[in-house]
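All protein chains but one are shown in place.
We call the chains A and B, going by the order they appear; numbering starts again at 1 in every chain.
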Amino acid sequence: MTAETGSPREAWRQDGMSFRQRVRAGRMRWIDDSRHFPGMLLVPVLVFFVVWNLVPLFWMLGMSFFNYSIITGSPPRYIGFGNYLDILGNFSVWQALSKTFVFVLGAVGIETVLGVVLGFLFWGSSTMPGRRLALTLLFAPMILTPAATGTFFRLIYEPTFGVANHLVQRFFGTSINFLGDRSWAWFSVLAVDVWMWTPFMILISLAALGSVPKAELEAAEVDGLPWTRRIRHVILPHAKFILMLGVLLRTIDSFKVMDLIYQLTRGGPGNTTEVVGITLFRKAFEGFTMGWSGALAVIALLIAIAFTSIYLYILNLSRAGKEAA
Amino acid sequence: MDRQCSRSMLRYLVVCLLSLSVAMPRAIAADHPLKGQKIDMAILGIGGWLPSRLGVDMSPMFAKYAKEKYGYDVSFTFAEAPFSALFQKAASTLATRSQEYNIIISDSQWLGALAEPKWIVKISDLLKQNPEFNIEWYDKVIRDSYQIYPDGSNDLWGLPEEGDTVALFVRKDLFQDPNEKSAFKAKYGMELPQTFEDWEKISFAEMEKIAEFFTRPDKGLYGTVLQYSKEYDFMSMYLYPFQWSLGGQIWDPKDGRIYGILNSPENAEGMVWNKRYLKYQPPGAINYGIAENIDAFTQDKVATAFQWAAVGLAMINDKNRDKVMVVPPPGVRQKDGTIKRLYCIGGQPWVINAYNDKAHMTVAIDFLKWWYLPDTQLEFAKRGGNPAVKSVLEAKGFDSIHPWYRAYKYMLSRSRDFWHEAKYSEMLAAQQEAFTAYATGQVADPKVALEWAACEQQKILFEAGRTKIKPPASCANAQLK
Partner (left out) sequence: MQRDWRRSVYHVVLWVVAVIFFLPILWIVLAAFKTKDDLLAVPVKWAFRPTLANFVDLVHRHDFFSSLWNSFLISASAVVVALVVAFLAAYCFSRFKPRSTDFLMFLLLSIRMVPAAASVVPVFLMYTALGWKDTFWGVMLFYAMFSIPFSVWILKGFIDGISQRFDETGLVNGGSRLHVMFRVVLPQVRPGLIAAFIFNLIFVWNEFLFNFIIGGKKTTMIPVSLVTGSLAQGGVDWTFVATLASVYLVPPVIAIYFFQKYLLVGMTFGTVRGEV
């Protein structure tokens, strides 16, 4: 590389590189030697982050201190923390938040349990005929356009025209209004979310189980360890990380859920299924009250950040613990 | 003057007149500022809504007309969004003063929201230059609903694209069946209504009997179907008839008072009645909007349906054409025996983007002038639209073009719009929540729901500076449960 005598350029010229090649090599060299190389690598990602994320976020944050409704035509009015106080004192917002928590717990809980169980089931099936096809079919719910999912499940759940009630009438003799009956609406909506995202958790579980080193598994089998101990001492320590990451991703996404519920019930009946995402959407898009909805978004974001930080902290601890062990 | 002089003068005069008569038409044609140009116009319309679609489908006819009469080329592109998302799209683009859409087919309630920030052109300003817009409408309600903002003023902001009212679509084969007639008479002691005139005399109470009679779940038939969906304005539109026909009001437009007016005993009674009707509707009706209502009727699941005249073409298809008649929906019987009907008006006005440049503005105005020509309106009617021009509606043979026209005209003078208020969207969302909460049983007492809605709406208006009336202190404890 560097000649014993003279500069690299000398060496290159001696090597017979053309002028162009030398310029290019020089540029590369400059890049390589630059102390700022790591920084340069980060520049694109930071540009993206600032332009498409920080700018809107700061706008939202800024707006949250104003009383501003785009459609009244009147200019924004500074009200300090007025929006925040209104939100925190607003009973329906707390209702929406609690509904959101219930939804997240229910959805992520069921999806994780089902996903792990089914993932386990599919784990040992490498000899299954058509495994690829079966798994593709299994993953299909995640791929269907949410707009179509919502539309068709509305039809499926419809008491007069839908399959679901038809089956209920056939087998149970009664009729259930899945989306219109207050006691059923939650379960119906939850069921659709579970249907859509359990495959994701199955995928995560398969990956998590796959991350367990084969050597240890074989050792456990040879040693004749019972399954419960196998899970606790061999599988879990390795699989935990990916599994928890998957749970984290799902939690973040279901906290924001809006599209699905909006399509199925619009937050109804009444406001039984009104989660924070829907309240936000209505205030931002029907009322165009940018200040209030901005404040709510900031609050939701803070909650999400708080939970994620705690979660990642625990995750990191477990990972550090595993590496130390 | 001597003869020679006068003759040459005469010749001179004749030549002058002749050349003028040749030059003048050319001068008039050349007067149109856009002659020879090519303009692209964009219309934003309501997706999947037939009358809006018609406005768009007929625009090539205008292109032809403009070429012949004014000498310019115009081409149209369209964008659509469903009802519940259209306002968002329109507001987002107008808020940024964009020329993306030159003409917008708006819903009548949005007039305030679009006019207040001056996003649309004030039609009253155009009247002097364009007297063609001084059209005589079929009923005063047309002007009030599709043009005037604020309510009670004389400012016009839109021009009706189509009018719309609620009508009752009836399966006349069921009603005219002799077995049904005798069974009904035996059970209730009254006759099943047969003709348009019969239906004019039906009250909500009698309608309830009719609906009950035809509710046969084991045979998959139900008495009637309305709309109760929380989406957009569906619930409100079908609850208002009960409330208004009983004498309830929703606000006082002069001072923006809602509390005390919305939460009235009449409105509560209307809600109870409206909820009771659910018993005679298909089980999923609690979530029904326009689409499901159409499906229920066209799939022969209901004997009658309360539905907008605008979707007449969807309600009446080749399969059921001979079995359907369209009549006025019921009202409330007054002490003197007459029926009071006060329903909600539908329909959409054209509004013009205020940020159009001169060329597009001119084309927009030309387009709208063409729209109200009798030939255009007739074509519009033939294709299934509902015109609002008096001369068209009263023309001979109009009623027979489509089966719902008679009911449409009848209901036009018995319909009203609700607020034309800039904050309508938020107010609507609040009352949709409250009304559906009661209809679904989440809230047991209609007065509680009304109280909450009135508080919310008063708060919305007050905080937006639209009214000086604050929500009363009791509102702090109002909860929807």
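By our rule, a residue touches a chain if its C-beta (ideal position, glycine included) is under 8 Å from a C-beta of that chain, and two chains touch if they have at least 3 such contacts.
Remember, it's a predicted structure, so these values are computed and weren't measured experimentally.
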item: Which of A:Leu105, A:Leu137, A:Leu236 or A:Ile310 contacts the chain that the document leaves out; value: A:Leu137
item: Residue touching the undisplayed chain, where the options are A:Ile71, A:Ile235 or A:Leu296; value: A:Leu296
item: Touch residues of chain B, complete complex, unshown partner; value: 47-50, 77, 79-83, 85, 88-89, 92, 96, 98, 100, 290-291, 294-295, 299, 308, 310-311, 313-314
item: Contacts of chain A with the absent chain, listed as residue ranges; value: 1, 25, 28-29, 31-32, 37-38, 41-42, 44-45, 48-49, 51-53, 55-57, 59-60, 63, 118, 121-122, 125, 127-130, 132-148, 151-153, 155-156, 160-163, 166, 170, 195, 198-199, 203-204, 206-211, 238, 241-242, 245, 249, 252-253, 255-256, 258-259, 276-277, 280-281, 284-285, 290, 293-294, 296-297, 300-301, 304-305, 308-309, 312
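Basically, only the chains that are shown with their structure count from here on.
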item: Separation of chain A from chain B, taking each centre as the mean of its C-alpha atoms, in whole Å; value: 42
item: Footprint of chain A on chain B - complex, ascending; value: 87-88, 91, 95, 113, 116-118, 229-231, 282-284, 286-287, 292, 295-296, 299, 301, 422-423, 425-426, 428-429, 433, 436-443, 460, 463-466, 479-480
item: Parts of chain A lying in touch with chain B, wherever the complex brings them together; value: 67, 69-74, 91-92, 154, 158-162, 165, 175, 177, 179-182, 265-272, 274, 282-283, 285-289
